[in-house]
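With one protein chain withheld, the remaining protein chains of the complex are depicted in position.
Chain IDs A, B and C follow the sequence of writing; residue 1 opens each chain.
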């Protein structure tokens, strides 16, 4: 049991603090023989990288990943892959304020209460910088998926910022890469740019909802009862910094449906595979993939580091006011998009591998 | 790795099918010396038991739990506790229809696709009957919590049925045990009774939202990064049959808040412990409990077994129509309340134990 | 993490005490579609059953296994298999003596020191009766191996009793089932019968060495570095009651060899598979099976329950003398033979399943 690890067979352990010498992911269980192009792993990291546009923190980190083990002559060997990212932008500064005062909404106070010691520099281990390691691991997972199940395609995008949701009728896959919010709704992107610009100027921040879809996932993935595909996805997404809610398919709105409305009716497709009249289930029934799109959404709370003064206490228990200066994202949800994709990739690969160890003497056929 | 198990140190493995001879929970890691009153464990099972009122299935199961191991002279011994529930109401009937046709919204088709064999009787392993084992394990967890952290109180209740939400201004803890929906809003209970009665008559069903609160949880529980208290709660709740969404504190609505509105400000309480101006965080920061109420909500989809005819296919791939007769709950959310409580109890106990193995040389003090 | 569980994908959790109502094994990860003949599982249990001959305890337990879940219409379904054995011969007697005094060589004192409570009746959880659950699980594993890798044959036998070793020149597979010691050396069996008869009469006991061989294991099983096939076998055997040493291939004697003598030279066999000049390695190199026989040995200490008076202390710390009356095996090593076989079966099946989840895009070929 490692509590900094996730995954069953594709097992990722992240390590490192925001302002230590390096951070990374120790990945065990990547199958051998997967062609690895380090530039592809770097590609995904670059998407998460800060300073990409005016809506993300201006901290400048090259976030260059180094592969220290597990790859030989361009292929994985089946041994652990160490993905290391050195921290370079450790701006020398006075941390006195956050060393003493607990920032509201941050893990400062709980790390202190739990451990009696904390690396306060930039949040230390609780910093969202930890997600860089996840994205590196997700990049590796994507390469393995490409080799083992090339039909699978994983895409994340933003569907809500603050109170503003996208219009599903304007959904356009091609738009996702065209705007700084990775949203499929070009009109929403424009609206959000104005909205977020205002918020940023006022020193405030806002939350968001991200949706991640995996297309081309074969039927049969998922390990009931407690390694269900949706259970693992819920844990994976909830473990991301600042996430407060996770939905599969219809999500919380499922509560409002009747059984009649919610039933995804089943038909036989032309290719001999089942097709469904709808996808309220989000591609998962009884914890096992149906072959439909696997659809997950998660809500990210607003960035806690804001320029608005908030009341707090110090380590010695005295009342204090705090303003969190520094280079912060007004909407951390934006950079959560590639993180959500990475978690999806890790979970899907994990279950592809796990499924091999679970299948039996005969396989289920329909028709 | 067991995929029918959950928990780190308090490890619960459930086993059994809906219509097999028995089902149960093998619980490892319960601390020794906990006084066990079997009647208390039975008490929680009785709450989940079918046939309690006209809004739950009329299947008659006594759901009597037998403790086969791990308890000696009225106390746990630190060895595995086997909690077995025999299935008695295995009504002899013709299963031909559901043996051949896949019920929409059920796991019939995915179990078939994954395993190539399935116990179709009553859903087999994917039946919500599996949750009886969880409730038994949760009852055991409650006894251990009582011994180790007597201030902790765990309560679940329904906050939404279909489109109808409770009014938080009418929230009354004392009402929860007074109505068949375990809702703290007496007026909602009346409204829902009418609403659900109508639905049931029409052979339809509806979803619900359940909230579970743990009060008195000490600060410091939770194991970042991937054994966070909220991560484990999300997984625990999402693993319950029919659950499609999980929220911590503000949940999905956190996306709509600004950072200023969302910040739970911190003050020093009279008892020398931190107090907070609000609880948007749901009692968890950075995956670690703050000492505030731990608040989780989950959405349960409408019962898939309905009397409305739906389109489906057979094992041999032919189109078919199906009506799921039998004794079904029009709103499975009702009986999910004690299940949610049980999962909360297991997670809290697990982290109480885990925390002991994680703490160090000195503990963190404030003030 | 369950500390009463072993195995990675074929995960066995045993539960139950010597004198409780029942004990058993909760087995998760058995692949679906395996034909199950309950009589075959019972067959292996019957071999371990007490009272088979004058050299094993006269406690009369039918040790009848009940399959409570995971099997449907004669096949495994991929869901947990619950194997329960009810305790029937719980002779009502006065346990006062062992309730107060710690028996030397038993776990009485350490369970007390660890847990502060113990089920002292017959050793409770630390009784060798727990191994019945392992043998049931091993019987299930054998059925799955039969379906997945029918060439594998697992056989255990005794190679040493007290100071008396078998003569390897007299090794005869057919003799193993012909004598009460499961030894391949008929002459040793006769000698041991006399030797053990004398020991028993004098109220004494003796240790033994058991060897377990798996023939027909394919090359490639084992998960370096910490799930090596030999690592898992060492843990599996050492976890059996009274075992004090485990050897793979040459074992402790490997220390005495030179590199030249120890090298198993490699040749190409007629069937296109590698063959080896010898098997000092015990069929495992770098933690991975070579395709040769997998050979494990373990030493079982003499039964601690003897009629010779020994010095001990009571719970209240007073000096006392103890004689352990009752029905005890003069050489527990005999009944450890089927237990060792069961552990081998579980480990081999586990690695057969695991290997599927570890293999990659291309497989290694020789030639």
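For this structure, a couple of remarks:
Methods note: contacts are C-beta pairs under 8 Å (C-beta built on N, C-alpha and C of every residue); 3 or more make two chains touch, one makes a residue touch a chain.
As the structure is a computational prediction, the values presented were derived from the model and not from experiment.
Remark: the omitted chain is touched by one listed residue; of C:26, C:56, C:179 or C:231 this is C:231.
Taking the complete complex into account, C:288 is the one of C:22, C:213, C:288 or C:352 that touches the chain left out. Between the chain not shown and the residues C:81, C:135 or C:223, the one that touches is C:223.
Where subunit A meets the missing chain, the touching residues are 1-5, 8-9, 11, 13-17, 20-24, 26, 28-29, 32-33, 66, 68-70, 72-73, 75-82, 84, 114-119, 124-125. Along subunit C, the points of touch with the absent chain fall at residues 1, 3-6, 8, 14, 102, 104-107, 109-117, 125-126, 130, 160-163, 199, 204-209, 219-228, 230-235, 237-239, 241, 244-268, 272, 274, 277, 280-282, 284-291, 297, 299-306, 308, 310-313, 315-319, 333, 354-355, 358-360, 362-367.
Residues of subunit B in touch with the missing chain: 1, 9, 29, 31-34, 76, 78-79, 147-148, 224, 353-354, 356-362.
Following the convention adopted for this analysis, only the chains that are shown with their structure count from here on.
Overlaying the C-alpha trace of subunit B on that of subunit C calls for a turn of 180°, given as a multiple of 5. If you average the Cα atoms of subunit B and of subunit C, the two centres end up 38 Å apart. Averaged Cα coordinates give subunit A a centre that lies 45 Å from the centre of subunit C.
Multi-chain contact residues, meaning those touching two or more other chains, occur in subunit A at positions 1, 224, 354, 358-360, 362.
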